[in-house]
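The excerpt is restricted to a subset of chains, each kept in its original location.
A, B, C and D are the chain letters, set down in written order, and residue numbers restart from 1 in every chain.
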Amino acid sequence: MVGRAATTGQAFRATLKRDLIIAYKRKNDVVNPFMFFLIVATMFPIGISPDPDRLGEIAAGVLWISALLASLLAMDNLFRADYEDGSLEQLLLSPHPLYFLVLAKNISHWLVSGLPVVLVSPLIAYMLNLPDAAYSIIFITLLIGTPVFSLLGSIGVSLTVSLGSRGLILAVITLPMSVPVLIAGTLTVQETLNGASLGGYLAIMGAMLVGALTLAPLASAAALRISVN
Amino acid sequence: MTMIEIIQFSSLGEFFDMGGYAFNVWSVYALFFLFFFINLYFPLLKRKQIIREQKRRSIVNKETATEISSS
Amino acid sequence: MVEVETQAGFVENAGRTMLSVDALFCERADRVLFRELDFSIKEGQVLQIKGSNGSGKTTLLRILCGLNEGYEGAIYWYGEPIGGKVEEYYSSLAYIGHRIGVNKVLTPKENLRWTCSLQQVVADEELYEALDKVGLRGFEESQCFTLSAGQQQRVSLAKLLISDTKLWVLDEPFTTLDADGVKQLEDLLRDHADKGGAVLITTHHNLSVTDLQVLELG
Amino acid sequence: MWLWFSKLGSPKWFYELSGRWLPWLVIPMALLLVVGIVWALLFVPPDYQQGETIRIMYIHVPFASISLAFFPLMAVAGTITLVWKMKLADMVAKVAAPLGAWFTALALMSGSIWGSDIWGTWWIWDGRLTSMLLQFFLLIGVISLRSALEDSDAAAKACAVLSIVGCINVFVIKYSVEWWNTLHQPASSFSLSDEAPNPPEVWVPLVIMIIAIYLFFAVSLILSTRNEILERERRAQWVQDLVEAQ
């Protein structure tokens, strides 16, 4: 037994790999957050105004809000299926620190649902007539911000995974918590457009990411233990 | 009376009028009283309900207990 | 808190006491499910937990696995409170509950690989072999949602063939199995006990396992 | 210390103790409230800028400041629930959430009524206002999580986790929202704290009202907690005796 015991690293990799395979098998998981982001972003020209100048003014905010909502909707996939089929119990019964296993799930989830959104953001930025100078900034800030959305969302999902009707309560819990990131992100874009230097703002966002990376999986792990009770 | 003198209003009407801001001032105070009332009265009401419910329960329990012992 | 010394007496029998439970009390939805429950399970034993519907079998198993914390009393793993040895306990425990832990999208092989790899390193051959033994030859690469209820159950049971864990906790593992499956699982349980493992099982079935211990609930 | 702690954790002990405390909270509360309100309504001189609406302050400020205490309170209670599994802490946390929502709502409403006159609008997206609104949403989140989780033990722990996370977050929100706002909106007449040089006849009644409303908060919290105790301990002998005696 001892010789065959898996290290935490191996369990981490196995979990990461498993989740990526699942995502690959249901290609929807990859395509949909992305499509949702596209569609929601298109609602704004339709719902608000197709006028390029006005769109340009609101573009950064629209991009961030759409990314937040896309991340929120994608969250439901994180532990749901595992809870329903009992895999979550197996996860909790593993001898390894739950922190790492939850982190593995978070990472694979972000790779699948967050990263595509970040990658497509310059395109939407163009369509929404965001000033050219902001493309790279929106890209970088989203790259830092969307993992934080995922990590925060993960806490919410862990708390609500045992509920029948989860989507909305998840939103009610997670959206207010995501506001600081939303503010930091949109402010960074606006202020750099106004000529401020990126450094300080990015540092703040980076700090948020580091904080979320260290604390959120702990909270998620605790919440999961409670939820399967 | 000094107390009377330092009252800021010379008439009752003026008092109710609140310098033209009757709606604002009085609605805030009304809301306050409403909240005050709700948050004191409801717990008291609930306490009564709990006790009533609990009495009913204990009666039912006793009845079923006697039922079981008699059967 | 009960002293650990009182547990020493357990170690007199042939197999060492693996898991023991002291004065367990559990109440759910205003009903006491069990109180002052004491029992222990030794290496080489199969313990069946019996009881009518709603008597608390599932609850008991989940408490023992640390999946349910709404209890009072103490649980010991080789004489020490599990709280202090969770890691060791969890590397020696295989639990299969009402929810069998089989992802519908993955194939039996992938499912099995992941569940096992949470505890130990497995080779692909082992996976194929185990799936073959539980009668899923040819289904290794089909996604699990195309399998019938019983076949999915078999996927989860395959893990027992690979795992090196000592204590198996099985909650109604027979429910969807056909006669063959039932027999095979019974054999497996016997084997495991013979090798010095222990099995905690609930079922409304009449188990034909030699040397069966029974704990009656409710 | 430990003994005291576990004793305090006992709902029965708290129930009896709080029963004895209550009069000593209710009486000063009533007195201070009467004095404070009469003073605020009749004797405080109208502000040179805000006129009579200054009287709204005596409701708004106490409620606004107590509202900020709820998340820390719930987080502390939550920590106790998680670490020491103390039932009483969870009962307090449970009743605190709706009470907090009431208090926050009144702070929001009184502030917005006040603002409708001073700012000429009922609502602006000012930092403090927005952060207060978000705190309200988070409180609703805690309440709905509690009601959605059917199992009360799991609900207790889940809400404890959410309260702790939420508490950190309320500070982050407050900080970030004010940061966001001050960068966007000149800190002009919207500043809330420029009444420092006010004379005693303005701030003394404010202090009285703050104390009175703190007492009101304590009384209401205790009353609800006592109900919660009766409900959750209803199978304990002492509760049954108590019910019989009623």
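The definition used in the following text is that contacts are C-beta pairs under 8 Å (C-beta built on N, C-alpha and C of every residue); 3 or more make two chains touch, one makes a residue touch a chain.
This one's a predicted model, so the numbers in the text were calculated from it and none came from an experiment.
Whole-complex chain count, expressed with the shown labels: A x2, B x1, C x2, D x1.
We take it that only the chains that are shown with their structure count from here on.
Set against one another, C-D and A-D show the most C-beta pairs in contact at A-D. In whole angstrom, the spacing between the mean C-alpha positions of chain A and chain D is 33.
With each centre defined as the average position of its C-alpha atoms, the distance from chain A to chain C rounds to 36 Å.
One finds 45 Å separating the Cα centroids of chain A and chain B. Residues of chain A found to touch two or more other chains are 229. The set of chain C residues that touch two or more partner chains comprises 69-70. Looking at the complex, you find that chain A touches chain D at residues 155, 159-160, 162-163, 165, 169, 172-173, 175-177, 179-180, 183-184, 187, 191, 219, 222-223, 226-227, 229. Considering their complex, residues 151, 153, 235 of chain D touch chain C.
Within the complex formed with chain B, the residues of chain D that make contact are 37, 41-46, 51-53, 55-56, 59-60, 63, 99, 102-103, 105-106, 109-110, 113-114, 116-117, 216, 219-220, 223-224, 226-227, 230-231, 234, 239-240, 243-244, 246.
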